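All remarks here apply to the structure that follows.
In this view, the complex is presented without one of its protein chains, the others remaining in place.
Showing chain A:
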Amino acid sequence: MPAERWRQWPLALTLAFCVAGLIPVTARLFEASMQAHLLVQMPLLAFCGGYWVSRSERLQAWLERADPSGGVALVLGSGWLIYWMLPLNLDLATFDPSVRLLKVLTVPVLLGATLTWSWRQLGPVGRGVMLMEGWAILVRLGWIYLISPVQLCSNYLIGDQQRTGSLLLGLALISAALAAIWGVFGPFRKTDRCQPE
């Protein structure tokens, strides 16, 4: 069945990215610049974990038993996000094979999967707080990378760091504009409730 075959894709995708992150040739592609490392590889790995959770019914059933509120997942995911936001850890992952392995194995599970699960379980207010905090992290991190007087990573030069900062701020600006349009004019679907009383 084609539909059944589609169900296996998330796992395959996750494995593919994990393996690509471990093979030196492909890993170097992702880790060559700070932008690619932070803004391409890390989100891709996290996305794989999130995609896996949203597609795997077995995993959902297990999580429903283990963490029905999504609170534990939120704490774990936020903690792991903070850990990987520290430039030191990003730096270590570029030359220490054990840290690279840790990144490839845990970012999909402990960051992508956990935050996706908590997003699914949280109410709209909790989701709003997550979105707002996520946006604020983009700005703060971008600003710090841009103004930091010292080179934060030994493997990425200060110019690379500042370019990453600018990209993060640009991303925050675009997402703020989109969020403002969606927040004021959204959710862009006609329901019976939006008819005048």
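What we mean here is this: contacts are C-beta pairs under 8 Å (C-beta built on N, C-alpha and C of every residue); 3 or more make two chains touch, one makes a residue touch a chain; residues count from 1.
The criterion applied here is as follows: contacts and distances are computed from a predicted model.
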Seminar exercise, completed: Answering from "Aldehyde dehydrogenase", "Cytochrome C oxidase subunit I", "Cobalamin-dependent protein" or "ABC transporter ATP-binding protein": the UniProt protein name of the missing subunit is "Cytochrome C oxidase subunit I"
Problem set entry | Selected residue (touches chain absent from view) among A:Ile144, A:Ile158 or A:Leu171 | A:Ile144
Problem set entry | Options A:Ala16, A:Ile82 or A:Met132, residue touching the unrepresented chain | A:Met132
Exercise. If you put the missing chain back, which residues of chain A would it touch?
Worked result: 124-125, 128-129, 132-133, 135-136, 139-140, 143-144, 147-150, 176, 180, 183-187, 190-191, 193-194, 196-197
